[in-house]
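Please see the structure below; I have some questions.
Excluded from the complex is one protein chain; the other protein chains are retained at their positions.
Right, chain A next:
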Amino acid sequence: MWQEESDLSLSIAQIVQKLKGSNLYAQLERQAWASLQRTDIKLESLKEDIKRFFKTSGWEKKLQNAVYSELSVFPLPINPAVPPEHLKEPLVYMRKAQGSWEKRILKSLNSMCTELSIPLARKRPIGEQKELLNKWNEMGTDEPDLSHFRPVYAPKDFLEVLINLRNPNYENGDSLGFRTHLGLIQVPLKVKDIPELKELFVELGLTTGQLGIDDSTQVPPELFENEHVRIGQKVLVEQDSAAAQQYVRQGSPTALRAELWALILNISSQPEDILYYEQLKTNVIQHDLLVDSLIYKDVKLTASNDDYYFVFEDYLYQVLLCFSRDTSVLSHFAYNSASPPRSYIRGKLGIEEYAVFYPPNGVIPFHGFSMYVAPLCFLYNEPSKLYQIFREMYVRFFFRLHSISSHPSGIVSLCLLFETLLQTYLPQLFYHLREIGAQPLRISFKWMVRAFSGYLATDQLLLLWDRILGYNSLEILAVLAAAVFAFRAVNLMEVTSLAAAEAVLADLSTLKVMPLLQIFLFATVT
């Protein structure tokens, strides 16, 4: 009891601390001062009256949403005795592995830099600045020579690093021992099994209505869809983040999705936000970074070649180039096991005063990075709003997909969860694939790293991402990956090579995610 209470007051103190510096605090203060003009605010009962005013005018809701947002991003309270590295990642061997992976990436970036004799950053001459400003809305028409640039790394390189992760404290006996992991991931992290997943994803059960299943043309809309849409509209009117998060667990109606996601991520386009985005744009115009070329190359290689996302090419540049310069992203490294790379001003190598983070936001893009943004273009076309949504999605979810950590939504846990699900519930398939040299993770890794973007049809992808937001967890990616294998198990049992297995799983664009998830979790006899 005592511990709970002190935990609670610690949490409150920490949240207050965080929110004090925010825009919301300033706004609330302003509102409180302005409310003194009102006749229903009396000096004797000042505190109560102002509280009541906040309740009725919707400001309390905004505060509630802000608090909820903080809690969603990082669980509180944070014990003050915990050193900051532990907040990033509690396990030492994981931290070390992430550190060496980062060193490798940086080395690769630096060597590309030296090879091509291109500076990491340079100021653009005025003429070039003007040109870029004119072309801002159509950067996709530019065809710079990118043949010498290579992506810094691709998902398969990252997979090799994960495969070689070992916990030095874990002794699993000889290589063919009973407790050896059959899959590629060899670290002992706790992952959920199907009964636990059923509890977590209870709203995906067979008796609960879902968008993606119960809105199909054969089902009369009176049974579920109409009511669900009505509730969604109500949630939007109430402007309640927590309610919205609960709501989208059953899927979001297409017309309401943009607003619901913004509500869950607590994004409201204030003038300050638009100004901030414009400032980032100015930074892009004034300085050219090496990572810009990497971004260009990535967009040209992935999104531009996609049958559906090619249309949004220009938006992708507008978002990603600004993203690299956004130093507010650095704050997410407090809970990300990764650390931003540092670079030194020319000639001052090693001198701390001359160290800067490179790129300014600390995130080096890899092959396929632009696919995190592409589906969002379906929902938002105002650049600053699109930008904010992407940034929030990145610092809440996507970063976990390419950094080494023990977090349950981290990519390592997702891989292990995927492999464990397959081994436990489809042991014959798993064994067969392993025998023919087609370890399942080799095929599903790329799906999970990209959160299935570019592999599923867009409407299905958005239904999947509804659930990521709804459950505030990426575990559903691993479950879906296992469900896909279960679905195509019959064909997979007949293949005799990795290439053939890949061919069976090459095209996911016809899959319907919700029925697959439901069957795998709730309808398979275990």
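Assume a residue touches a chain if its C-beta (ideal position, glycine included) is under 8 Å from a C-beta of that chain, and two chains touch if they have at least 3 such contacts; residues count from 1.
We take it that contacts and distances are computed from a predicted model.
**Q** Match the chain absent from this complex view to the correct UniProt protein name in "TBPL2 protein", "Dynactin subunit 4", "Tubulin--tyrosine ligase-like protein 9" or "AP-2 complex subunit sigma".
**A** Per the UniProt record, that chain is "Tubulin--tyrosine ligase-like protein 9".
**Q** Can you tell me which of A:E102, A:E313 or A:E419 touches the chain that was removed from the display?
**A** A:E313
**Q** Specify the residue from the set A:Q3, A:Q17, A:Q37 or A:T141 that touches the hidden chain.
**A** Here the residue in touch with the unshown chain is A:T141.
**Q** Specify the residue from the set A:A255, A:A334, A:A506 or A:A523 that touches the hidden chain.
**A** A:A255
**Q** I'm checking contacts with the chain that's been left out. Which of A:S241, A:S304 or A:Q423 qualifies?
**A** A:S304
**Q** Tell me which stretches of chain A touch the chain missing from the display.
**A** Interface residues of chain A facing the absent chain: 137-138, 140-141, 143, 254-255, 257-258, 304-305, 307-308, 310-315, 377-379, 381, 458-459.
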